[in-house]
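A single structure is presented below for examination.
Note that one protein chain of the assembly has been removed; the remaining protein chains are unaltered in position.
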Amino acid sequence: MDAIRVKGLSVYYRTPLGQVKVLDSVDATFEEGKTVGVVGESGSGKSTLGFAITRLLPPTGITKGSIRYYDTELLSLPAKKMREVRGTGIFMIMQDPFSSLNPVKRIKDQLMEALLVKYERRKETLDPKSGEKEILKRLSDVKLPDPDLVMLKYPHQLSGGQIQRIVIAMGLLLEPKVMIADEPTSALDVSIQAQVIALMKELQQNYGMTLIFVTHDLAVASAVSDKVLILYAGRTMEFGDVGETIKQPLHPYTQGLLKSFPSGSYKEGRLFSLKGMPPSFFDMPAGCRFNPRCPYAFDRCFKEEPGVYGVGDRLVRCFLYDKSNKS
Amino acid sequence: MKVVDLIKKALGFRGDVDATASTTIPENLTTWYYMVHKKEALIGMVIVAVFLVWAFIEGLMQLMAGYLRRPYLGWVLLPHNPLASPNPAISLNPPSIKYLFGTNLNGQDILSRLLYAAPKDAFAAVVVVGSAVLLGGVLGVIAGYYGGWTDEILMRATDAFLAFPGLVLAIALSILIGPGFNSVLISLTIIWWPIYARLFRGQALTLKYRGFVEVSRLFGVSQIKILFRHIFMNAIDPILAYMALDFGTVILTYSTLAFLGIGIQPPYPEWGSMSSNGLSFFPSAWWYTLFPSATILLVVIGFILVGDSLQDALSGRVND
Partner (left out) sequence: MQSNFIFFVIRRAFNALITLFLLILLVFVLIHVVLPTPEAMAKVYVGGAHYTPGELQAIISRYGLDQPLYVQFFNYLINAVRGNFGMDSLYKVPEMQLLDKFIPITLEFVVIAVALQVVIGVLTGGLAALWRGKAVDWGIKVLYLLAWAAPVFLWATLLQFTFAYNLRVLPSMNIANPLLTPPRPITGYPLIDAALEGDWPYFDSVVVHMILPVLAIAITGFGLTTRMMRSSSIEVLDKDYVRLAYMKGLSSGKVFTGTIFRNAIIPIITLTAVQFGFAVAGAVVIEEIFLYKGMGFFLYQSVVNLDYVAILTTTIIIGISVIVANFIADVLYALIDPRVRLE
């Protein structure tokens, strides 16, 4: 069963300089109880995917296509119904922990708000005492030291790692069917990154959530995911089983991403083995979007954009896998 | 390639258009582009430009009139003599082809008087904001750059100044200094500089640790040069938006002082006193107050629009 099925999803942003298409006809399926890693450099549209699914794009965003959550079409859902999907249905953890929590409310109150949402939807009542107990339990689930003290603090008194754990705990309190994690570790220290990633994986297995793990780091994705979705300049480049992808990457872009690990010698989105930068949304290359950086690019790549070709169970957008290709 | 495309390219919009990045745009080149392409900003700039250009031309004519002792030169560009001696026959004439904005109680042409008064308003705005920027800029930059006691003393002094509502202190000062246009200019400058000292100080604090300043210091560039060329000149950018707004505020304050009878004296026209004089004839002689009031509104709105848009453009929040 698919928890989320994205079909032909395009997202545009209106800017003073005109419209930009940040996601271009993306197709993807997210199977219930499995983890999919969404991988791409910054600007590939990977965060936009998360916001599009939760329908929390900035007001300048426009969405086209279809996003199905089990049997519900989200894009045409009335706002009130959409609200009922958020939280207990789909929950998303954002990139920057330092701006994720309301600065003027205590941690406890912010978690309690989330907990109340869950109880309200189940039409159950919650007395403050047992609510507090539940919060404490989840905070210890995410291995946060001194949860009883932390609960009484304000966000500015906490570290990024602590906040990220609190937000994960908030997710656990809501018990969502789908959790989207948008680079939950990119703002954290390396040592804490590994802990948070291990925690996410453990929790996903314990709770049986569907996890969409957004990252720029294929190595991280391969550690947590069952499948990976490779995005480049708003387009799906490759989609398939994580083991097979690592063993035998199909798309030249994936190969490039792969070559740069496990050295771990790159920083946020910058890949050593890939020359150049992702293209500007205002100035897309003709043909395949990857052609300026592709070592295998040939005439056809500059003339037309490749479709998606199936290789076994995997999908790839590259002419190298077009069976009718005669060159 | 169209101009728009050229600018888009020049902006070097790399792939950082993401969920959060989408509403911000790299600075520098965009400012001018934005100012010309946003309707409000353009309207504001046109109003301000027309006002300033007219004030400059008419101001020159009035200067010449005084210098050559030929008073009529001061209104040779105007439809009528703004200072004509009272003529009951044409008192309170409604707007017509001859008197576009009608006439006042003395039978003077309102349009001519409005145009005649423009240079004084522009002059007041430019002089007050200009000297406040210079004075506040120098003191603020020094305080921010050197820190320590200089900074402490200056900041406490500005605190004291800022505790006064500007208008009240301006009233007190203009009375102490004595009647006349110049005393208003001086008192407005005295109350206007502290805010600029604050703004410049804040800028200097961040700029003094920037690479180019530290490098200049290392190479032994003179202190004055560093203070002026590197800090003052770099600090002024974000302050520009505030300055634009402030021109409008000076004109408002100046008009209000004139309404209270402080500053420029009759028979010379002043927008604020013209619109307040006209109010006693409202609504029957509606033109008497309407046109002067509308002129103040229009010019001040022009400055506000420019200041507002400049602020958005400079801070990169272009989607508001």
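First chain written, first letter: the chains are A and B, and each begins at residue 1.
Keep this in mind: a residue touches a chain if its C-beta (ideal position, glycine included) is under 8 Å from a C-beta of that chain, and two chains touch if they have at least 3 such contacts.
Remember, it's a predicted structure, so these values are computed and weren't measured experimentally.
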What shown chains does the left-out chain touch?
A, B
From the list B:I177, B:L205, B:V221 or B:I236, pick the residue that touches the absent chain.
B:I177
Specify the residue from the set B:F51, B:Y116, B:F161 or B:Y288 that touches the hidden chain.
B:F161
By the contact definition given up top, give the residues of subunit A that touch the hidden chain.
51, 54, 56, 58-59, 79, 83-89, 91-92, 94-96, 99-105, 113-114, 117, 121, 154, 156-157, 167, 170, 174
Using the touch rule from the top, list residues of subunit B that touch the missing partner.
20, 23, 156-157, 159-161, 163-169, 171-173, 175-177, 190, 248, 252, 255-256, 259-262, 272, 275-276, 279, 282-283, 293, 296-297, 300-301, 304-305, 308, 317, 320
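In the analysis below, only the chains that are shown with their structure count from here on.
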Between subunit A and subunit B, what's the gap in Å when you average each chain's C-alpha atoms?
49
